[in-house]
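Data first, discussion second: the structure below is written as structure tokens.
Only a single protein chain was left out; the remaining protein chains are all shown in position.
So that you can tell them apart, the chains are marked A, B and C in the order they are listed, and the count of residues begins at 1 in each.
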């Protein structure tokens, strides 16, 4: 009985250690630029936590997380542009890029984003709500597996194309040039460090939520749906609802990650959210171990770090490496790096991917 | 009136391009449940086959005639290798196959970039296919008529092979019931390899044909892939008939949206139509109804 | 007298013109272990699929629950049918391989839980779960992942999952496939034990098992009911002898 009643004091220690590294060590040893990069990677890691939940635990291959990432990012960017315009030209002023594009009147759908409260609520609710609707629409009709993967991928493609066509959202160029973040100057290094802390805090919170979901009865149920969806339905559960919860949670994480990403990186454009970036979100998750709690986080950090360092020296070599990583890790090591440690400990592989990093 | 005829034609023409790109997928995805994201790169390989043949043969007409069967062989061979090295070992993990083949696609794209260079290369259109034909008051480019014809030939050939040859019967038996076919002494492994060969070969043929209207660059295949998948999803698994109807319907939907709004919105419109459609027919247009566990 | 728990009237399942089940009437009574037999392709599993909502059909299936009355099941969703108390197993035992026996049963017991309960950790096992583990003889395996259980144990676990879920009509698809002699005996006794206050239907090929444990037998052939009655009634029925018992040897070989 112990195995699943035992609380894990290790969890606390783990969180404490992670917090110490993120909040204490990293700012000490990294330059402002490198810390900014790390903050950006932490945003990708937040997305990865959600993918780990939906794909690793729930079996839903979400090839379209760029949609939710993009929604959060654009919602935040709209607020930052509004605040910027208001600061320079008074409330209700038209953001600078619209002036240049010849748009004189503020489009009606922009107006509410002058309010920080509305913006934060929208970041939390809009993508999540959209995910719930879409999830129910497809899962209730038992669209799953490959069908779901392709649909979510097409969604990412359609969303990017839709954004490119919207001049009032910056079109292909996207939104950039943010000066203030809720009243703070973005060019101040102290405030940039603050953004890093926010990203780190959000990541820890996302991991904590994912941990709770995994340990709860819901987490067992989600795994059950992944492994034998029909069985779950014949036990009287509505599997669509169970999947939708995980899908919507992943969407929420992606949205918040996007919202934090925008002030850190200073731009969001359709190029960051289309089909290819959406699939790239999966690479780190697969490498780290899709079904584990921390595998996706560490995998995402490692992949983006490698991309930044390697692509500086070997731009075309990095593309080969990316391709090979997809092929080798997923074909030969579906449990990711986490399954190596599990094998080393001689835990039966069947349960190892699910438990190893918890 | 002219515009309407033009639209009708455009729908058919776009549909036949989609169909060429999707026909091979319909076989591999439909029959084996394997999602081959490198299918687009097989199309791209077909394009470069046409390019290389033209560099050697010189004459555009002769080289097109050589490139069509050769494109089939090149695409098919790549498919066989992929099947034997990777896909065969992943049949029970279709979603992983998707990601693995995405990785393969990345590599193939970069190979094309390193071998042929990143800029687009030019494959000349044979003089006989240049210009257009006046039909019902609109000028129809001959290249598009050729592609329509090729699509019809390809579909007919696949249908005939499936229906009348021993190999085709074996393929259909495996699709119908893999286990039963195994017990009847059909090697599903050989059938899978054969299916993959034909499906990938069709991608190569599509690539050769597409050089007539589009550009040939390392990313050429990608642009067709998502649409091709949507055709297969909307058409239903394992049904050539479904792929044909879905391709033409999607082509027409796109053409209509494009006329009355912008091309960007047309893409979004097509996506919405498909999601709504899947609400009505979750398993696509035509489905094989068999006893199965949900 | 035993009460009828499930009534099927004129069930027809049409696969693109092929009638896999053709006008079947069937009644399942509480207290009985009711065997459905017939050669391959007779429509046994398809019938179970239809009752549980997996396959569309024409006709009617009503579930009679004491206190609630009769409910029509046709047109309901799979999980709604399951919630009326109809449970089924599959030809290959389908359990959650990555979860432990206790977790499997806990999930099966929880279809009525609130979202709030689901989002919290389990602090102790429900009593029905511990009791059922005892009943299916898996108490010693509570913490074993279901994936590494022996074949027979998986099938018991699957039946146990229906029990904790309060199913009172159990449709079991080849529950003894791959079991040894002793396991069959145990399973047979288990079936009679649980049939005391439930209706149990068993799809089976094994004739010896059927003779030993059937309270009632329905023979299906080519999608239609050939005969219904006690084991003796059915085995003396000339039509059954003609189409089915002639293939007895093959059928036995199949399960061996």
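By our rule, a contact is a pair of C-beta atoms (placed from the backbone, for glycine too) under 8 Å apart; a residue touches a chain by one contact, two chains touch by 3 or more.
In this text, contacts and distances are computed from a predicted model.
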The complex's invisible chain, by UniProt name, from "Sarcosine oxidase subunit alpha", "Membrane-bound hydrogenase subunit mbhJ", "NADH-quinone oxidoreductase subunit J" or "Urea ABC transporter substrate-binding protein": "Urea ABC transporter substrate-binding protein"
Chain not shown: contacting residue from B:125, B:174 or B:232: B:125
Selected residue (touches chain absent from view) among B:6, B:24, B:103 or B:168: B:6
From B:49, B:63 or B:217, residue that would touch the chain that is not displayed: B:217
Residues belonging to chain A that touch the chain removed from view: 5-7, 9, 12, 15, 19, 23, 31-34, 36-37, 40, 87, 99-102, 161, 164-165, 167, 170-174, 176-180, 183-194, 197-198, 201, 204-205, 208, 212, 215-216, 265-267, 269, 271-272, 308, 311-312, 315-316, 318-319
Interface with the undisplayed chain - residues on chain B: 2-3, 6-7, 9-10, 13-14, 17, 113, 118-125, 130-132, 138-139, 141-144, 212-217, 219-220, 223, 254-255, 258-259, 262-264, 267
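One rule holds for everything that comes next: only the chains that are shown with their structure count from here on.
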Far-end chain from chain A, centres as C-alpha averages: C
Averaged-CA centre spacing for the pair chain C and chain B, given as whole angstrom: 45
Inter-chain centre distance, chain A versus chain B - centres from mean C-alpha coordinates, in Å: 33
Touching two or more other chains - residues of chain C: 54, 78, 90, 94
Multi-partner residues of chain B (at least 2 other chains): 293-294
Chain C-facing residues of chain A, complex: 1-5, 212-213, 215-218, 220-221, 223-224, 227-228, 230-239, 348, 350-351, 354
In the complex with chain B, residue positions of chain A that touch it: 59, 61, 63, 134, 137-138, 141-143, 145-147, 149-151, 153-155, 157-158, 161-162, 164-165, 229-230, 233, 275, 279, 282, 286, 316, 319-320, 322-327, 330-331, 334
Touching residues on chain C, where the partner in the complex is chain A: 52, 54, 77-80, 82-83, 87-88, 90, 94-100, 102-104, 106-108, 110-113, 117-125, 142-143, 145, 147-148, 161, 165
